[in-house]
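My questions will all concern the structure given below.
Left out: one protein chain. Kept in place: all the others.
Let's look at subunit A:
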Amino acid sequence: MKTLKLIFLLSITWLTGCSFSPSNINTDASVSTEDRLPENPLAEKAITSSINPAKGTMSTLYGNQTAYAYAGANRDKQYPKGSILFEVTWKQKADSLWFGANIPREIFSVERVFFPEKGKPVYELYIGNPLRKKAEPVQSVKRLAFILSENMAPSP
């Protein structure tokens, strides 16, 4: 009889939700200690985002404080020295909670654009799992032009 009572009490506790649900974080789509990046782009501020449906990817353009502040007030892309932009690109997956949406699955690449004291902006590509710097990225000119074509997403 005692065990029965115990089982009964236990199941009530379980049913009433005293159980602890673990947090649900999209870690695959985040930066981990195994990635080799000079900064953590996800800790920066978002300027805008874009989607490439044919490639099944989605990207967010982040900027450090200097770049973000500049993008918020200008569209001429003459980013001041010290600005850093990060174009973070994720492979997409279907949202299991909403049929009709795609969300980030895992980071595909991080492109970093640094504006030095003198000279042209420096483009770097980090790719792979874990993320590693790519020695001589092809298409760097085209990619740099694309990143510099992105404007702050409008909001009042």
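Here is the rule we go by: contacts are C-beta pairs under 8 Å (C-beta built on N, C-alpha and C of every residue); 3 or more make two chains touch, one makes a residue touch a chain; residues count from 1.
Quick note on the criterion: contacts and distances are computed from a predicted model.
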Name of the absent chain as recorded in UniProt (options "Cytochrome P460", "Vanillate O-demethylase monooxygenase subunit", "Phosphonate ABC transporter ATP-binding protein" or "Carrier domain-containing protein"): "Cytochrome P460"
Residues in subunit A touching the chain absent from view: 21-27, 29-35, 40, 42-43, 45-46, 48-55, 58, 60, 62, 71-76, 92, 95, 97-104, 146, 150-156
